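Input: a single structure, listed below in structure tokens.
Here the complex is missing a single protein chain, while all its other protein chains stay put.
Chain IDs A, B and C follow the sequence of writing; residue 1 opens each chain.
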Amino acid sequence: MKLTKKRLAHIVFESDDWASKTFDIVLLFMIFGSIFVAILDSVGSLRARFGEVFLILEWVFTILFTIEYFLRVWLSRKPSGYIFSFFGVVDLLAILPSYLSFFVLNSQLFTVVRALRLLRVIRILKLGRYVAEAEYLTKSLKSSSHKILIFIGFVVTIVLIMGTFMFIIEGPQHGFTSIPIGMYWAIVTLTTVGFGDIYPVTPLGQLVSSLIMLLGYAIIAVPTGIVSSEMAAQKRKDEKLLENNRCPKCRFSPIHAADNYCKNCGEKLF
Amino acid sequence: MKLTKKRLAHIVFESDDWASKTFDIVLLFMIFGSIFVAILDSVGSLRARFGEVFLILEWVFTILFTIEYFLRVWLSRKPSGYIFSFFGVVDLLAILPSYLSFFVLNSQLFTVVRALRLLRVIRILKLGRYVAEAEYLTKSLKSSSHKILIFIGFVVTIVLIMGTFMFIIEGPQHGFTSIPIGMYWAIVTLTTVGFGDIYPVTPLGQLVSSLIMLLGYAIIAVPTGIVSSEMAAQKRKDEKLLENNRCPKCRFSPIHAADNYCKNCGEKLF
Amino acid sequence: MKLTKKRLAHIVFESDDWASKTFDIVLLFMIFGSIFVAILDSVGSLRARFGEVFLILEWVFTILFTIEYFLRVWLSRKPSGYIFSFFGVVDLLAILPSYLSFFVLNSQLFTVVRALRLLRVIRILKLGRYVAEAEYLTKSLKSSSHKILIFIGFVVTIVLIMGTFMFIIEGPQHGFTSIPIGMYWAIVTLTTVGFGDIYPVTPLGQLVSSLIMLLGYAIIAVPTGIVSSEMAAQKRKDEKLLENNRCPKCRFSPIHAADNYCKNCGEKLF
Partner (left out) sequence: MKLTKKRLAHIVFESDDWASKTFDIVLLFMIFGSIFVAILDSVGSLRARFGEVFLILEWVFTILFTIEYFLRVWLSRKPSGYIFSFFGVVDLLAILPSYLSFFVLNSQLFTVVRALRLLRVIRILKLGRYVAEAEYLTKSLKSSSHKILIFIGFVVTIVLIMGTFMFIIEGPQHGFTSIPIGMYWAIVTLTTVGFGDIYPVTPLGQLVSSLIMLLGYAIIAVPTGIVSSEMAAQKRKDEKLLENNRCPKCRFSPIHAADNYCKNCGEKLF
């Protein structure tokens, strides 16, 4: 088989034969590899010993990703469509930091955005089932997004008011040096994280803190309740849909969105 | 169109034409602006440099809000009704702290209660859907309020008993200087916040703490379960209601509480 | 009305007329009062100033509770039945610590167990609804107790193994001085409390900690899911029961377990 432009485009964009699958798997390992190098390079002791190796590897990955990027631009039917698509931007962001490191200090650290590229390679795992589940999660979250936004608005208002109160009550001498710091503390407390870098010292401050903590402990029930009930509803809807969704050939078994073949007659499904 | 008192009242109280919408949007920005100024003013370094600007802005906002307040009183059909309504009190609280700052130190910080005024402006966003969702949340919380109160009573009893035990076990030398401090610590621990400003040191104290932590970790399931099951029930009820709730003209499509027009025939709904 | 023994027993044990209700309300205030005194007495600065007042109040409450206790024993049809009942033991525990304070230091602090006596007074609030809701919660928790026990067994096993691993990995020089301390730390971490009194320092310890934290973050879903689904099932059962549960006189309206009178015909219910 000759390596025509069409064939190359198939290898790069599809994932259904030996060559194109290999391409995706190599890409997968390269993404993991480049993230791994960036992580190791940030560890002082490792950098001191293997700094040069990391730099070389980093540039090897960057050059290969750059070639891949231009290959994708060249092979696309409509290059501008690719460049401004979500994955086009991610692919560019994955190589840009390395080149910017000539001008900006530490910019190569931003190469960890390459992690987002993993989304692209997910399809090679042939995880139709995973995609269906991810869609289910996304749908549930989307249809509860209005309620969650209201909840966030409520939380932000509490954080604003409580942060100010604590700034007034405790004051700079106990670490609450400004309203933004008070709000930061209120978030640390309401979300039950509790670093302990700032904490109330006065009895009144401790009383107000106790209320915030109990509030934070109780209102976690709200987003949880929203998502749970939404997912339950989504599940009931899916179950109903499933009953009406049968194999077009044998009409025998209900088929799942993630199935590729009818379980009964082997008919290939959409 | 002349600016009669009636016209002015329309602009201030309604939100359905160009002038009244503009009024609401300007108000929205002013509220955000005044909160923002209060926050920045609390940061020492910014206050040192822009303190005077903040003071002037603060007074500009206060004077404008004062004018707005008296306008609302004057334009109301029944001024006393407005003054003692929820929003009337909030509007007054939003301007009072600034005037009190002549007498009371730091009182102007309380201007952050202006955040509550945002509730008033929510309607201009025409978020019928949001209002419906907020109502749904409120209804769910209200019908589970009895159960939540029982739960809080249970938590407070645990906090009281555990706080006393820890005060007895650990004693003042390990930071548990009194029962109220012990109760504060019990809340910090039970809600899984865990600041670490006070923590058990004796083996027995650590054992009791472990039990409180496991309890706190487990009983979070209770409010979550209450709210989840209540929301699920509310959802089922809503779904049933929806089926019986049809467009009064065409009787065609089920209509949602947040819809303004029938999706089928375009009939304007309540 | 003469104060016969029968009349006195009515006042003490029932709560349905003026005298017996007053008795319960006075008791309610005395319980709150005695807890409040115990709390205030534990605060060093207050004790220094009002120590004698607190001591006198404490003894007034103790003597009154002692009189009440012996009254209850005397008025009971079967005194031994009362003494060994749950409330009999609680009533005794509520007065014993004060007398023990002659022999044991600080024993009077245990008077906070008086908080448990509040359970007794709950009925005067005539909160039939609350009792029904509390029963609903108890039923849900009881029918999910098997699953929760399995979950706790699972958590304890993780805590044991992880605590030992961290003791081996980090060792005494980083605060993990023994397996029990490692288990204490594992509980602090798994429950997402995170005091920060002990924390991992070595890279391997931080890696293992990360796994424990993610595990703790994820498995909180298990008790929550158990209780939620159990409550939802309980709710569905209650709804069904309600439909079959009608006023015995008019057969009109479905009646709730907490109703005292039929909403339709006013018939007094059980």
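To be clear about the criterion, contacts are C-beta pairs under 8 Å (C-beta built on N, C-alpha and C of every residue); 3 or more make two chains touch, one makes a residue touch a chain.
All figures in this text were calculated on a predicted structure; none of them were measured in a lab.
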Listed residues C:I63, C:V104, C:I152 or C:L214, member touching the removed chain | C:L214
Given A:R7, A:R49, A:K142 or A:K235, the correct residue touching the omitted chain is A:K235
Kindly state which of the options C:S101, C:S140 or C:S229 is in contact with the chain not pictured.
-> C:S229
Residues of subunit C (touch criterion as defined above) contacting the omitted chain | 146-147, 149-151, 157, 160-161, 164, 167-168, 172, 177-180, 182-183, 189, 192-196, 199, 203, 206-207, 209-210, 213-214, 216-218, 220-222, 224-226, 228-229, 232-233
Listed in rising order, the subunit B residues that touch the chain left out are 192-196, 224, 228, 232
In the whole complex, what residues of subunit A lie against the chain that is missing from view?
-> 35, 38-39, 42-44, 106, 109-110, 112-113, 115-116, 118, 129-130, 133-134, 136-137, 140-141, 148, 152, 155, 180-181, 183-184, 187-188, 190-197, 216, 220, 223-224, 226-228, 230-232, 234-235, 239
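Assume only the chains that are shown with their structure count from here on.
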To lay subunit A over its twin subunit B by CA atoms, how big a turn is needed, in degrees to the nearest 5?
-> 90
By CA centroids, point me to the most central chain in this structure.
-> B
Separation of subunit A from subunit B, taking each centre as the mean of its C-alpha atoms, in whole Å = 30
For subunit B, residues that touch 2 or more chains besides their own | 180, 183, 192-196, 216, 220, 224, 226, 228, 232
